[in-house]
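A single protein chain has been removed from this complex, and every other one stays in its place.
The block that comes next holds chain A.
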Amino acid sequence: MKVYITASSAITPQNTFDSEKYLDVWQSSDLPYQLAIEPDYKSVIDPKLARRMSRIIKMSVATGNKVLAEADIGQPDAIVVGTGLGCIKDTEKFLREIINEEEGLLSPTAFIQSTHNTIAGQLALMLQCSEDNFTYVNRGHSFENALADAMMRIYEGADHVLLGGTDEMTSEVHNILTHMNCGGNTLLGEGACFFMISNTKIDGAVCIEGLDTVNYITTQQITERVKSFLRRNNVDTNEVDALILGIGEGLGDPYYKEIIQMFTPDIPVINFKEVTGEYFTASAYAFNVGSEMLRKQCIFPKILISGNNTSGLTKVLIYNHYQGVNHTISLLSL
């Protein structure tokens, strides 16, 4: 059985929410980390509901709503979200209040909104959706595990699953992650990407041919892992039309170098973290930009780091790793 992305939406530090202006004008920032360009939420979220929402919830609800509208699905069979740090801003607010109030009077809103599953829960409340509601919090594989769950639900008979990968950046998180060297050379970032994962191919749908995740693999093992993944999906390396990699600023990163060397020198190589920066669920955006490339049959020049596309795009390979620990391989096709 095939699994399709029938709609997708992304809010990132570049213009990606408005489909008409997708990656058209490049934004630069002087901040030490990348902040998402957020739309005017008043037109997408009921202001009465939005007043309690932190940025991550607003970004997620806006992209989730857009996906539901695009796919014309009122009630998905499940809502599955991956997030590395969840509603960290509200967690910070709640913890700060605990300290300031000496564990006394605490605001209930920050506490209620501080849990990781608030995002999927908020979407369910808005849709009055009582179907399964899951949140995966697994560091650099949070989105991938949510995606694997969504795919398995389709294999088991679900028609449509609303899937998301989302994280927000704050100055506190930036300071902590920088001390831990979690971004490498790449600026830390944030974003929300939502997808409708469906069992039926419709016009413009993109097929997720397969997904492979692995932890703690060496650079020597990565090429064999990718070859084996492609073999399982009956795809030869010369059938792959483009690579979507999470290189960021790590052009010398040995994992990405090994992957690029597996393919012909002129294969288009897309650096999706130019758009998102680095964060736990940045890989979700690889699926969004991959879908856009296949649907629009174009390669966005701002994120093309080498190669060129002379023929059409039919198959694109996604590879990302988070901190050299969580590795992701996937293949999208038209």
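In this section, a residue touches a chain if its C-beta (ideal position, glycine included) is under 8 Å from a C-beta of that chain, and two chains touch if they have at least 3 such contacts; residues count from 1.
Simple rule for what comes next: contacts and distances are computed from a predicted model.
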_As a check of understanding, state which of "Oligopeptide/dipeptide ABC transporter ATP-binding protein", "Cytochrome b/b6 domain-containing protein", "histidine kinase" or "Acyl carrier protein" is the UniProt name of the chain not shown._
"Acyl carrier protein"
*Any idea which of A:V44, A:I98 or A:I112 touches the chain not displayed?*
A:I112
_chain A residues that touch the omitted chain in the full complex_ = 47-48, 50-52, 105-109, 112
